[in-house]
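To start, I am sharing the structure in question, which I have written as structure tokens.
Here the complex is missing one protein chain, while the rest keep their positions.
Each chain carries a letter (A, B, C, D and E) given by its place in the written order, and its residues are counted from 1.
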Amino acid sequence: MKLVIGIVRPEQANQVLEALHRAEVRGFSMSRVQGHGGEVERVETYRGTTVQMGLSEKVRFEVAVSDGFVDRAVSAICEGGRTGEVGDGKIFVVPLDHAVRIRTGDTDEGAVTPVSR
Amino acid sequence: MKLVIGIVRPEQANQVLEALHRAEVRGFSMSRVQGHGGEVERVETYRGTTVQMGLSEKVRFEVAVSDGFVDRAVSAICEGGRTGEVGDGKIFVVPLDHAVRIRTGDTDEGAVTPVSR
Amino acid sequence: MKLVIGIVRPEQANQVLEALHRAEVRGFSMSRVQGHGGEVERVETYRGTTVQMGLSEKVRFEVAVSDGFVDRAVSAICEGGRTGEVGDGKIFVVPLDHAVRIRTGDTDEGAVTPVSR
Amino acid sequence: MNAGIDTGDTAWMLIATALVLMMTPALGLFYAGLVRSKNTLNTFMMSIAAIAVAAVTWAAVGYSLAFDGGGDLIGGLGNAFMQGVDFAPREGTAIPELVFFAFQATFCIITVALISGAVVERMRFGAFLVFAALWSVLVYAVLAHWAFGGGWLLSGGTLDFAGGVPVEMASGFSALAAAVVVGARKDYGRQALLPHNAVYVLLGAGLLWFGWFGFNGGSGFSTGNNSVLAFTNTLLCPATTLVVWFALDLIRGRKVTAIGAATAIIVGCVLITPAGGYISPGWAMLLGALGAFPSYGIIVWRTRTRVDETLDVLAAHGTAGLFGVLFIGFFAQASWNGVSDGLFYGNASQLLDQFLAVLAAPAYAFVATFVLLKLIGAVMPLRASDREEAMGMDVVQHGEEAYVTGEGAILLLPDDVGKVAVPVADPG
Amino acid sequence: MNAGIDTGDTAWMLIATALVLMMTPALGLFYAGLVRSKNTLNTFMMSIAAIAVAAVTWAAVGYSLAFDGGGDLIGGLGNAFMQGVDFAPREGTAIPELVFFAFQATFCIITVALISGAVVERMRFGAFLVFAALWSVLVYAVLAHWAFGGGWLLSGGTLDFAGGVPVEMASGFSALAAAVVVGARKDYGRQALLPHNAVYVLLGAGLLWFGWFGFNGGSGFSTGNNSVLAFTNTLLCPATTLVVWFALDLIRGRKVTAIGAATAIIVGCVLITPAGGYISPGWAMLLGALGAFPSYGIIVWRTRTRVDETLDVLAAHGTAGLFGVLFIGFFAQASWNGVSDGLFYGNASQLLDQFLAVLAAPAYAFVATFVLLKLIGAVMPLRASDREEAMGMDVVQHGEEAYVTGEGAILLLPDDVGKVAVPVADPG
Partner (left out) sequence: MNAGIDTGDTAWMLIATALVLMMTPALGLFYAGLVRSKNTLNTFMMSIAAIAVAAVTWAAVGYSLAFDGGGDLIGGLGNAFMQGVDFAPREGTAIPELVFFAFQATFCIITVALISGAVVERMRFGAFLVFAALWSVLVYAVLAHWAFGGGWLLSGGTLDFAGGVPVEMASGFSALAAAVVVGARKDYGRQALLPHNAVYVLLGAGLLWFGWFGFNGGSGFSTGNNSVLAFTNTLLCPATTLVVWFALDLIRGRKVTAIGAATAIIVGCVLITPAGGYISPGWAMLLGALGAFPSYGIIVWRTRTRVDETLDVLAAHGTAGLFGVLFIGFFAQASWNGVSDGLFYGNASQLLDQFLAVLAAPAYAFVATFVLLKLIGAVMPLRASDREEAMGMDVVQHGEEAYVTGEGAILLLPDDVGKVAVPVADPG
């Protein structure tokens, strides 16, 4: 199993959600982060103070998947997150030793596939 | 060493904190995330706009533990986080190569056990 | 490649940013977390209710680096984050199987080095 | 201009009325800041609901029961549905009765809203609506008649300038009864349930103080001496309460707290409410100073009990109102108020009249509210389930959240509800 | 004191004017809470800009075109640049014309601000400034003349107490035109675009109601009967609208919503705006109850269309204003207003006069606004690009964010702009 971490633009978050859905990846967690990379920085002014904003808002997805799903998850995030302009973000794949579904205690494969509603 | 990631209901966060404490896991970080899984989605209405909320609030714990502690940490989170209803969350265990305590520079085992106050 | 996770004091976040910059680590993501460790807890009072705050604000850095960069990234975070008082935080190094740059689809080494502006 | 109407008095009463109406949303803001974010809207909505419900009941029967005729216990129905409420001056004043009606309506409204502080974060909204409607008539109108409308307290000589009896003591002791009947929040006493936005609390307190100048200053129904005195005392008394509260905070916790300061503003305004037009500025400042102690003490003590009177309406309104009503009995000064002296100026009987009020009003308010809620509780559940409480009242009772980012919100189009199958997000 | 001036009337009109000016920032808060956080400041700024721009155009020509002389379609330029506007009483009143001028100015200001609700989250700020300046003269001043300044509606007998014609219908139907010309937000109808802070919405609505007492109560320019009647109706009518709105919400979604309650307050205040001084309190409550239906219906229906009239100015102001203007035709009561009866009291002609207004005003407002925006659009882009819309109007149009933490903000010192090469952060 792998833990797939995807960092994308907030504006693209919905496309990523759709793409994950189409890829039948049903379970994931997301959070707001601030990212720094190659993006041009924007200038803002507050009264006399002018600042250059070095970080830009991103949304971070965290998806645990069984090995068979890794590529689908990665390409779903890629496809949903791409605009082609600098700042689209990154995907990181980290090895995952164990997964547990708290409700049932199931482990591993069993844990990462949500119950269908 | 392992990095244990636990995603639980906000309402259960306190039980998890208590359980971790009992399990003598003293160091951890937590943050708010939004999760998607098998939960029934709630409907909300804002003037003419009716929406289905696809994400639910969760709290994410990140705990680095030496190998001997992994099971205790995992079962503490499980026990603290379980309600038995869909949406209780997941635990992911990721391998951890190194850990460093910034204050002292101690590495690995030394780093993950906090100084007792 | 490795994923370096650094948890530091908010007050030190800027030093860490400077240090990473000097270490020529250009890409990273950061987010707010709440941490628990060896810090003395502060007491707050709201009307009749007195509470002890068990968590303290921290900033979490997530940096994917090629193996050659790991030590530079770690020592940059260490140097930027250290005050010497309990609560300085931790650094965790996690193995990274793959990295993808969403914009281009480049993978691995190529993905973690941002385009120079 | 009609005979018997004074344009200056009318001008002042118009703005005073608007100020008091504004106090209710301000109270909603104040209360909303004191609860957890998942209950923000529900808490604010209880104040909005109080305006909606009490304005209607007041127009229907409340005003008439309170102000029609001099019956000892209750007024008549001669003004029910606003019959005879028009441009003619309200007797004893130089303002049209329509203005008098509106001014008094805003008092009924905010009193109902105040009680919500005792039951926030758990009481069902529907049950609160029913309670608000009935309480505004069965408790508020009755006590307003006693103290303002010609009832036995007024005719007996009790002095209550701006509502120590029907507003402050009534809300405070009704809040206590409501907290007892509805019961504590599931995590009360086990967990820390903290204010989610102290800025709302401070701003709300500031706006309440602003409105209170209309509340007290308008209770003379004119720009005359008692009004002017009450108005100025509404500046001085809360200021001294603030100073003393700072000191008490320093002694207790070695820090002056902001939530404490906001509370002190309310307490100070409540203290001067009954006494405003009857005591000198000097005594008003002493009242503000002394009156801080009982309220402060009760706030500290209450949280150690099992009574989850959540936002301390009893301490801030009931206790301070009671203290203020009694204070009149000691320091009322005919040379300032033109009406009566207190014990300190040789008129012991005034103190007795005040005593009657502080016995009767709390007793009636507590008992009537207790019974009323028990009856309502017999017909419908008063509170949300533990599960719902955990989810938060905003989502459960109103189907909304106070602070939405829009992430993962799927737009449901009327025609394809359910068809939309994928989450759609637009982060704010 | 000058001959012909009444100090009480003047006192009331001074505070009424201040109250109405306060409504515009309150509207900014209300609107800001209804948009996504990335557009908060831009939305609020449109209201602030309305004050700046409309106050200046009003002083220059607007007031004169509206109130100088009895021309049927438009006033003269005799008062342009405030010539002759001084301490002498405005004819027909006992207040200085300077106060009358200021009071009317605040009406023009808020009407301009109201329209912004139709185009928030996408219209360029510069284009809005130009629009505001021109609209305040070409549309507002004209309709104000028709209804208030001696124009054909007023002389024809149409009754409009506080601005159903120039304020409510004008803003509502202009908003519709603006939404059509500017076009929908790029994600409208595809994604859920939700209010980012419902507390701002509730507080804004509360402050708007507070201000509306000056808006309606001041429109008699005195403390006289019509003013007093309008004032009291401004309490009763919105209260009944709230009650009915609660019921409609319950029926539709089985939950009473907070955003809905805030909307109901606005709708109720708008309903009584034209009718306030002309109908009895009883009819005012009926108006509040009945008038809730069309506005509620249009809000639900509009979101199913392609017309992104974003904050429903048409439903809340246009529709409710129209309903209120017509209502006068039925239930105006000479025994209360001293002016005229409606159909119900045997005077059918009044209803016809009202009909003229609800045909003419919306038509003029819609067409004039449509043409005006087309012309402006020919000279400069009306809206931001999709990319900018995605980034948010605050950063793009104002170079600011509403809620900044400071993380990763590099301080640019004038002398070494650009030289600073590393991010510097100070988390709040």
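Everything below uses one rule, namely that a contact is a pair of C-beta atoms (placed from the backbone, for glycine too) under 8 Å apart; a residue touches a chain by one contact, two chains touch by 3 or more.
In this text the structure is predicted, and so the values were computed from the model without any measurement.
*Asks:* Counting the whole assembly, list the visible chains that the omitted chain makes contact with.
*Replies:* Across all of the complex, the chain we cannot see touches A, B, C, D, E.
*Asks:* Among D:Phe81, D:Trp152 or D:Phe246, exactly one should touch the missing chain; which is it?
*Replies:* Once the missing chain is taken into account, the touching residue is D:Phe246.
*Asks:* Looking at the whole complex, which of E:Phe148, E:Tyr200, E:Phe213 or E:Phe246 touches the chain that is not displayed?
*Replies:* E:Tyr200
*Asks:* Return the single residue from D:Ala198, D:Leu343 or D:Leu356 that touches the missing chain.
*Replies:* D:Ala198
*Asks:* Touching the absent chain: which residues on chain E qualify?
*Replies:* 1-2, 5-12, 14-15, 17-19, 21-22, 24-26, 28-29, 32, 40-41, 44-45, 48-49, 51-53, 55-56, 59, 81-82, 85, 87, 96, 98-99, 101-102, 105-106, 125, 129, 197, 200, 394, 397-406, 409-411, 413-415, 424-426, 428
*Asks:* In terms of residues, what is the contact footprint of the unshown chain on chain D?
*Replies:* These residues touch the chain not displayed: 6-9, 11-12, 15, 19, 36-38, 187, 189-199, 202-203, 205-207, 209-210, 213-214, 217, 222-225, 227-229, 231-232, 235-236, 239-240, 242-243, 246, 253, 255-259, 261-262, 265, 281-282, 285, 304.
*Asks:* Suppose we count only contacts with the excluded chain; which residues of chain A make the list?
*Replies:* 45-51
Following the convention adopted for this analysis, only the chains that are shown with their structure count from here on.
*Asks:* Counting only Cα atoms for the centres, state how far chain A is from chain D in Å.
*Replies:* Roughly 49 Å separates the two chain centres.
*Asks:* Please compute the C-alpha centroid of chain A, do the same for chain E, then give the distance between them in whole Å.
*Replies:* A distance of 43 Å separates the two centres.
*Asks:* Any chance you could list the residues of chain A touching two or more other chains?
*Replies:* 11, 14, 17, 30-32, 34, 36, 54-55, 94-95
*Asks:* Residues of chain D touching 2+ other chains?
*Replies:* Within chain D, residues 399-401, 404, 407-411, 414, 423-426 contact more than one other chain.
*Asks:* In graph terms, with chains as vertices and touches as edges, which category applies: line, ring, star, complete, or other?
*Replies:* Basically all the chains touch each other, so complete.
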